[in-house]
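Every protein chain but one is kept in place in this view of the complex.
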Amino acid sequence: MASGNLQIRRFFNLDTRAYERGALPAKTKELLGLVASMVLRCDDCVTYHIVRCLEEGVTDSEFFDAFNVALVVGGSITIPHLRRAVERLDQCRQMKRKRASRNSR
Amino acid sequence: MASGNLQIRRFFNLDTRAYERGALPAKTKELLGLVASMVLRCDDCVTYHIVRCLEEGVTDSEFFDAFNVALVVGGSITIPHLRRAVERLDQCRQMKRKRASRNSR
Amino acid sequence: MASGNLQIRRFFNLDTRAYERGALPAKTKELLGLVASMVLRCDDCVTYHIVRCLEEGVTDSEFFDAFNVALVVGGSITIPHLRRAVERLDQCRQMKRKRASRNSR
Amino acid sequence: MASGNLQIRRFFNLDTRAYERGALPAKTKELLGLVASMVLRCDDCVTYHIVRCLEEGVTDSEFFDAFNVALVVGGSITIPHLRRAVERLDQCRQMKRKRASRNSR
Amino acid sequence: MASGNLQIRRFFNLDTRAYERGALPAKTKELLGLVASMVLRCDDCVTYHIVRCLEEGVTDSEFFDAFNVALVVGGSITIPHLRRAVERLDQCRQMKRKRASRNSR
Partner (left out) sequence: MASGNLQIRRFFNLDTRAYERGALPAKTKELLGLVASMVLRCDDCVTYHIVRCLEEGVTDSEFFDAFNVALVVGGSITIPHLRRAVERLDQCRQMKRKRASRNSR
């Protein structure tokens, strides 16, 4: 195993732990990850943090508050990423509703 | 007054309002602004949000949790900004202690 | 309606007005938006400004002057975006010619 | 002379020529360079293009139109650079006035 | 031919020459291009330099050393690009093996 490869796995481990509950709750940390990903304009990272934020119970109003901070900090260049983030959030909400309605039958 | 100038003032107004309490508390929003500023590597913006975070009662452990998210997302290129952020946080804490000890006399 | 959402709409409004004719003509402002989008490497934003530049009568020579400024400022990392910009410009020109030939029949 | 060094001089040459009058006038090109420098947040580059824009006769209203495009595209993270740009613009205007009043005596 | 266009071709020429053997061997220069492309997060540029690095005989262990530097410098925001880089490297290796087995028949 290449040494580079081993260190990459260590980085992935640090990445996972950065979002675990510490002094700040996991929900806040995921929102930090979401906004950082939006201002750095990485769609894959944004999707990942949207899914994790939903698991932590982030509401739509809270999402839009976070999106707004990202938009103001990062400017209009983030708008295409904002649009895709809203689409993905909608898809996640729909999947959740479908699953809930299936389970309630 | 140039139209550009008027619109710049409107942007500044949007910037101020983005951090006001909404669905998310002001403290969380300031932490979002802090991490966004660190990954985009703007020392002046980081300083501004450190001061505001302190006003919102962010503890040292919470600051380091947020710094760690910024460091993992943004990589080692953020380290010089992280060092300066920690220095500024120390200065703010010292100023606060001095003021408190002066007031207690 | 979430407050974040309202503020996002206000940002979109500021974004629209930034490109309206002021002290600088709309054509110059769209070229500014085009070059800013290229150096920040956002294909969706580049496409938007190419369409608007065409509406403002930007010629091919003017486009390539602007592309060249973006390339020199932003470096070779912008080349894939430059290639896609030239493709989109070609597509827009072709669509325009087709529409013109259809209307002239 | 290192080959790297020769190529760096060739790049500097391309950089100079990118702003010479072509299909677009030098004034427009300098405004493109100014906005690109602001959204990429390089104070030295912004200063350079402010000086060149002044030589090309850019008015204050035109500057603020360009600043506003940069602010909207690049977001609040550009604000410290915007503030320094306005300060530098003021300094350049004052130097020009002093020189003019000295010459008129 | 637009002057902008001519200058773009000159830039492309400088781009090609930057990776030719000089004081540093072509292999090192391609690795520099690879890491620069990863921290600036341009998939097309990463693919290009992976292909060129393979031609220069870069081994898998060397690739992962370079990927690790890019990951540490650029942070977790580069992870989606790292994943795609590893996929592309695998594809290139497979194509090479197929071609080799075909030729050995």
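Labels for the chains are A, B, C, D and E, by order of writing; each one numbers its residues from 1.
One rule holds for everything that comes next: contacts are C-beta pairs under 8 Å (C-beta built on N, C-alpha and C of every residue); 3 or more make two chains touch, one makes a residue touch a chain.
Keep in mind that this is a model prediction, so the values were computed, not measured.
Engineer: So which shown chains sit in contact with the chain we cannot see?
Structural biologist: A, B, C, D, E
Engineer: Which candidate, B:A26, B:L54 or B:I77, sits in contact with the chain we can't see?
Structural biologist: Candidates B:A26, B:L54 or B:I77; residue touching the omitted chain: B:I77.
Engineer: Identify the residue among A:F11, A:Y48 or A:F64 that touches the chain left out of the display.
Structural biologist: A:F11
Engineer: Contact with the hidden chain only, please: which chain E residues?
Structural biologist: Per the touch rule, chain E residues meeting the hidden chain are 14-15, 18-19, 22-24, 28-29, 31-33, 35-37, 39-40, 45, 59, 61-62, 64-66, 68-70, 72-74.
Engineer: List the residues of chain A that touch the chain left out of this view.
Structural biologist: Against the left-out chain, chain A lists 2-4, 7, 10-11, 14, 17-18, 22-23.
Engineer: Even though one chain is hidden, which residues of chain D still touch it in the full complex?
Structural biologist: Those residues of chain D that touch the unshown chain are 2-5, 7-8, 11-12, 15, 36-37, 40, 42, 44-45.
In this section, only the chains that are shown with their structure count from here on.
Engineer: Going by the touch criterion stated earlier, list every chain that contacts chain C and also contacts chain D.
Structural biologist: Per touch definition, common to chain C and chain D: A, B, E.
Engineer: Where the centres are mean C-alpha positions, what is the separation of chain C from chain E, in Å?
Structural biologist: 29
Engineer: Taking the mean of the CA coordinates per chain, how far is chain B from chain E in Å?
Structural biologist: About 38 Å, centre to centre.
Engineer: If you look at chain C, which of its residues touch at least two other chains?
Structural biologist: Answer for chain C, listing residues that touch two or more other chains: 2-4, 7, 11, 14-15, 18, 22-23, 36-37, 40, 45, 61, 64-66, 68, 72.
Engineer: Determine the shape of the graph in which chains are vertices and touching pairs are edges (line, ring, star, complete, other).
Structural biologist: Contact map by chain: complete.
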